[in-house]
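Could you have a look at this structure, given as structure tokens, before my questions?
Note that one protein chain is taken out, while the other chains of the complex remain in position.
Chain nomenclature is as follows: A and B, assigned in order of appearance, with residue numbering initiated at 1 for each chain independently.
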Amino acid sequence: MTDVVAVRVGPRPVGLVVGAVILAIWVVCAIGGEHLVPDPYAADSFATLAPPSAGHWLGTDRLGRDVFARVVVGARSILLVAPAATLIGTVIGTALGLVAGYAAGIVDDIISRLIAVVLSVPVVIVALLALVALGPSNFTVIGVIGFIFSAPIARTVRAAVRVERDKDYVEAARLRREPGILILVSEILPNVLGPVLTEATVRLGYAVFFIATLSFLGFGIQPPSPDWGLAIYENYTLIRASAWPVIVPAVAIASLVVSVHLVAEGLVRRAER
Amino acid sequence: MTPPTATPALELQDLHVTYRSRGRNLTVIDGLSLQIARGESYGLVGESGCGKSTAALAVLRSLARGGRIASGRILVDGVDVGALDEDGLRHFRSHTASMVFQDPVAALNPTLDVGAQLDEVFALRGADRATARKATLDALDRVRIADPRGVVERYPHQLSGGMAQRVVIAAALATEPVLLLLDEPTTGLDATVEAEVLELVSDLQAETGTSVMLISHNLAVVAATCTRVGVLYAGRMAEEGLVEEVFAAPRHPYTVGLLRCLPGAGTHKSTTRLATIPGVLPELGSAAAGCAFADRCSLAEDVCRTERPPLVPLPGGDSRRTACHFPDRVATLTAASLARTDPFPEPDRTGEPLVSAAGVRKTFFQRRRPVRALREVDLAIWPGETLGLVGESGSGKSTLARILLGLLGADDGARLTLRGADLAPDVDDRTAQAVRDVQIVFQNPAGALNPRHTVARILGRAVKRLTGLTGEKQRDRVTDLIDSVRLRPEQLAARPAQLSGGMKQRVAIARAFAGNPALVVCDEPTSALDVSVQAAILNLLSDLQERDGVSYLLISHDLGVVRYLADRIAVLYLGEVLEVGPVEEVFAGPRSPYTSTLLDAVPSLDGERSRGTRAVGGGETPSADGCPFAPRCPHALPGVCAEKPPPLVQAGPEHVIRCHLPLDDLLRASGLLVGTRREVEP
Partner (left out) sequence: MTAAAEELPRVADPPPPPRRLLRRLLRPLVLFVTNLVLLSALVFFGAEVLPGNIGRLLLGRTADQRSVDVLNHELGADRPIVVRYLSFLNGLLHGDLGTSLALRQPNSQLLSAALLNSVKLAALAFVIVVPLALLGGVLAALRRDTWVDRTIIGVGVALTVLPEFVTGLILILVLSLGLKLFPVTAAAPPGSGFGTQLYYLVLPALPLVIVLFGYLAKLARTGTITALDSDYHRTAVLKGLPARVVVTRHVLRNALLPTISVLGTQAGYLIGGLVVVEILFNYRGIGSLIFMAAQNKDIPLLEVGVLTVGVAYMLLSSLSDLVAGLLDPRVRTR
């Protein structure tokens, strides 16, 4: 029967809880780091690419460094770099989107064109170009990813602003001659914060995605950091000898992106309700 | 109840419908019973949230997600709709009952042409391609579409609202249904189009013998189209009976309230306040133990709050039923003294106008094609008066308002003045006094208030920007404002989402009055509100005018509202003012042929609707120089009206009409036509 709809039990936030727990574990690893595990930089040249043992729970990498220790400490770099890049992208993108959406005309045209052009090249490729020019480091990675992410965020904000701009409360503000900047910040901005936050949480997931990818390509976080993407880059060619140094950081990355995604999705769903 | 002699087209037996929301079952339809005989047209009226649409959707078993028929039976042509299986239901929908909704363009698939969407209905009944197409053309012809062969090839976005609704009605009637459900079929359409669609429905019903259930918030629409009416309140039937009887002598206090709060002919703000219904609708799903209306009823006694009044037949009345414990006392309900005691200040039109606009033109560009929104408008508003601006969609009403407010620039050559001095076209260039003086109340109170701000902030900001008051003085002013629009100080902390539509509109009005304005533009101030709320807002606007001597530019498509609130009327058609005059003179005539068309199109509560002056055609776009109404005018003079700009005809000291017809002809046209048409009516 079409009119009898199965009773909808609100989806319990299982995803949110699972995601938050995994994320919390990685945050603890990032903060605790060296205090929780053996020295991640100590190379045991007699036990390179060793399988798991009592001494090395998850084996060792090509230099004989403890894989478990490195994966725990390796959480730190990505958990610093990804949020920082997202924050920069959100701030720049929101500012650009507000201006483009409200100003219309030539200003909007220019900003929109630039956004479209940045979006027309895949993130990894633009990032490669910029990182060759600037030289890879944590700071350049943050700057480059932040810059690239400002484009999609600006586009989202611009669309939201254009919806709000035509509403009567903005006209009412103009009718009491509220200064343009106040109309933007005090009237419109609070009403587009929802989409901004949604977009930012989604971007955080992608920041982890792309920064890990860049590290895997050797253009992200630099050695001797125990970063996960970097670890895969360093040990990938030896995968036939031992998969442990590759598989462990890969699983770590997978669990981190999925947990960020689950938390983001859960928060968005909460906000919608 | 005695079994009916013939099977009714629709029978609802103690219907309960619930919606599931946030884990709770809310009762939307609470024990509704009614019968519609074959060939009968039945109107279901009530304010928003009373469950009208839900009732209709339940009949077709097409409730929205979470909706459920909790108990009761629905019989259409004797068939228990609730017991149908999937195939049976499909057959029922394709053969027995069909429905027409409010937004006709949205009801049509945007990616299929009109022909394909009609053909499939006939194909479903076994017709082959050629037969189906022929039937489609016939069906379009039956709904009085002039060019069926052209229309079948169009896509929905290429149709006007009225045309799209004809197509939808054609599709609904294609199945030759026993029952046709119409849910606000003309809401959102212009008055003249509404009149055409309603007449079409009446005629088709007479031709086909289909039973009709018409759902509307507009009592007059029901009066014009239906023979019987049911008044719904909070999911329960308050009263039902023949339209003339119910509207002439209501026997339920709610019906009395609904009828009284409508501004009718003869009531004007200067002499009478409108009646209102105190209190608010009960919250959805809060099924009252007693009468749902008890809390708002002046007749209510203890029994009303504890015992639910059954819907019982009234003695003597033909199918009259009411759900009131004291139906006999309803007649004695006298409205509290509504006459204004103090004399309403007369607007002074001897001196200089407060605001004037001369030579206002506005051309928009749509994909580089010029669209002339305003052709050449001259208007003046004097202190203390209300000028009603009347016109259909696309007439340029809102464009004109935005130009006066300085939100939109007019084409070169326009001149605006305020108290005799030039008024800058852009609000940013205006003096502080001019900004204070010209303010607005928007149509949709939900969009007019920033959802993230509290009432206190919304009003405080307006006071600060417009008067410069700060601190304690600003707060005092806000308190005064909130008091003058009859809101409570506690509501200052609320955000718009926590307020009802009427309350939001009060906040918007308070904001407009923050700087003691001289002119407030009211752009359809009540069209988003229920009639009982509308009455309260109209009273408030009148009271503020009485107190402050403020002028209003009242934009409305509702002639009843304009007639009540306005002192003068300006009639706008396709960017040109065709008539300006004192409100009663315009209503009495002589009038411009367009004004007559507009007035005749509006149905009235007594169910009388003249089939008089009707706009014809509408196909051609008017020429640049001639009268814009010429292509649709029934009195157009060949070779004149469409070519030359119409002159001004002086119909009274303050009443001018822009028309090629001489005054004598206009007089004759206003009176004569109605007479001749009446004779033909059976």
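The rule we apply is simple: a contact is a pair of C-beta atoms (placed from the backbone, for glycine too) under 8 Å apart; a residue touches a chain by one contact, two chains touch by 3 or more.
Fair warning: this is a prediction, and the values are worked out from it, not measured in the lab.
**Student:** Could you tell which one of A:L114, A:A159, A:L197 or A:L238 touches the chain left off the display?
**Tutor:** Of these options, the touching residue for the absent chain is A:L114.
**Student:** Looking at B:S202, B:T417, B:S604 or B:S623, which residue reaches the missing chain?
**Tutor:** Of the candidates B:S202, B:T417, B:S604 or B:S623, B:S202 is in touch with the missing chain.
**Student:** Could you list which residues of subunit B touch the chain missing from the display?
**Tutor:** 60, 62, 90-95, 98-99, 101, 103, 106-113, 120-121, 124, 144-147, 150-151, 154-155, 157-160, 162-163, 166, 168, 171, 175, 196, 199-200, 202-203, 206-207, 369, 611, 614, 616-621, 680-682
**Student:** Which positions on subunit A touch the chain that was left off?
**Tutor:** The list for subunit A reads 2, 6, 8, 11, 15, 113-114, 116-118, 120-126, 128-134, 205-206, 209-210, 212-213, 216-219, 229, 232, 236, 239-240, 243, 246-247, 250, 253-254, 257-258, 260-262, 265.
Everything below uses one rule, namely that only the chains that are shown with their structure count from here on.
**Student:** From the mean C-alpha coordinate of subunit A to that of subunit B, what's the distance rounded to whole Å?
**Tutor:** 51
**Student:** In their complex, what parts of subunit A are in touch with subunit B?
**Tutor:** Residue list for subunit A touching subunit B: 1-5, 7-10, 167-169, 171-172, 174-178, 187, 190-191.
**Student:** Over in the complex, which subunit B residues touch subunit A? Could you list them?
**Tutor:** Within the complex, subunit B contacts subunit A at residues 20, 22-23, 58, 61-63, 65-69, 86, 89, 405-407, 427-428, 430, 435, 439-440, 442-444, 447-453, 461-462, 465-466, 508, 511, 514-515.
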